[in-house]
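In this view, the complex is presented without one of its protein chains, the others remaining in place.
Here is chain A:
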Amino acid sequence: MTQTCLSIRDLDISYTRHGSTHQALNHVSLDLHAGEMLALVGESGSGKSTLGRAVLGILPPNASVQHGSIHIGAHNVTHLSERAWRQIRGKKIALIPQDPAHSLDPVRTIGAQLAEALRPHQSSFLKRSNTRAEAIALLDQMGISRPAQRLGQYPHELSGGMRQRVLIAAAIAQRPALIVADEPTSALDVSVQVQIMALLATLRRELGTAILFITHDLALASEQTDRVSVLNHGVICETAPTRQIFSAPKTAYTQRLIANLPVFHQTPASVPDLRTPTPPDVIKVTNLGYSYAQTTRSGYRHAMQNITFTVPKGRTLGIVGESGSGKTTLLRCLLGLITPQAGTIELLGQDPSRLKGQALRTLRCKVQFVYQNPHVSFDPRYSALKALEEPLINSEQHNPAQRRKLIDDVLQKVRLSPTLLARKVSALSGGQAQRLALARALLCQPEILILDEVVSALDVSIQSEILTLLENLQKDLGLTYIFVSHDLSVIKRLSHEVLILKNGEQIEYGKTEQIFSKPMTDYTKHLIASIPGLTSSPQAAEHS
């Protein structure tokens, strides 16, 4: 008989800010049984993080539970005092946080932090040999090599995946029956994501821990979870066994979420028409290499070497690489921010490193860059109008009426309502801000767009809209894209050709269909296997 670990009944939570209240959760009910893994899926603003925080009792001060109850095991924790909570947290419930880079205290050793997780109510730590032994055992259990040595290291000395393992070790230190995992892999590379998911599965199997798995990624939720709850604007619109959610989604919202997943997107990047001759190459990169001078021991670190590719006009090259693969260096070379030490770059027939002055400015206008996080690339105090107007004013080629016309034109191209122009950039949603970033890039009438992880920070439905927009813009304006992403499913949808980078080397380059159907290297096979949700996609179902 399975016992209930977490039981939420009719939970209402609202935030009060400047006198106005915002209902974050509305009559939410959930049950989680021992050893079960439930995925709580929702887009940003759906209230999924609020629910996770409420279960741990760490809601911000301006949030209040107005109605309903939360039970952890036999304890009613709905209105527990801070002191009583401390007896539950760590022992009965634990958290695996979202961002391993900022979730460990940077100035204390791994050992000190694990010791605190093992015995949060006692001082004096690793000196006790049994605490030390337990900490080593925990790290060993997480598959961390040389665990005894790690205890003396600081968080910044570990990789992202390793830090997340340490955080998981800290979470299970006191063997809680319930773990809240709040987007535990969203800050990690795909191959590391697979390892962390496998680790969670092991925990569940070996310790019988129930896991509330909060994610925005429906594809990821399709793996290893028993049930999925879909949260939309604070309301749970559907809870069902995972298989059933994907095979027979009941609500329109769930159906739309599934349809928007790039993994399940049926038509891959429009296959170029064979009857028309291949258009001329607008980007030519030959044997490109770049090394950073090492500050010590007079050596060079190769950031990338021997990169060679071409992109024909109006096509998309997808570049895939995990962190440290050299893709940032490659982009900086393409933008002419750094001069490569080896090889050549030709953009629209010109080498950016040989150009100076006006010629370089003209080329920069033709090659535009769109960055991952639109909110960071704009001055937040600017209005949307000012953000668009600024480059036009600087170019001093247009009178106000012409400027207005140009702006109206690009807004129409990116399908952004002109009524938003008066808003501050910081007040725009992620999707709106990314459209604004695209609009700004299009203002100079570029021929090449370099898109760096432009959809990574967006919800799936918005992501899907932006990808469709990019496809349409390419068709209408004949734009050439270099599209960098860590997400292979997005790459597959948008790119005609794919370049895979690893440790600064180009390990695979070819037509998209070819790479996905017949990957040549083990690394590519591994990357493709790491795409979450592939196993439950309709295509996979057809094959089996």
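Note that in this section contacts are C-beta pairs under 8 Å (C-beta built on N, C-alpha and C of every residue); 3 or more make two chains touch, one makes a residue touch a chain; residues count from 1.
Quick note on the criterion: contacts and distances are computed from a predicted model.
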Protein that the absent chain corresponds to, by UniProt name, given "Fe-S cluster assembly ATPase SufC", "Heme ABC exporter ATP-binding protein CcmA", "Tetratricopeptide repeat protein" or "Peptide ABC transporter permease": "Peptide ABC transporter permease"
Which of A:6, A:38, A:72 or A:88 touches the chain that is not shown? A:88
For the chain not shown, which residue from A:117, A:177, A:196 or A:531 touches it across the whole complex? A:117
Which of A:10, A:157 or A:408 contacts the chain that the document leaves out: A:157
Residue positions on chain A contacting the omitted chain are 53, 56, 58, 61, 82, 85-91, 93-95, 97-99, 102-108, 116-117, 120-121, 123, 154, 156-157, 167, 170-171, 180, 295-296
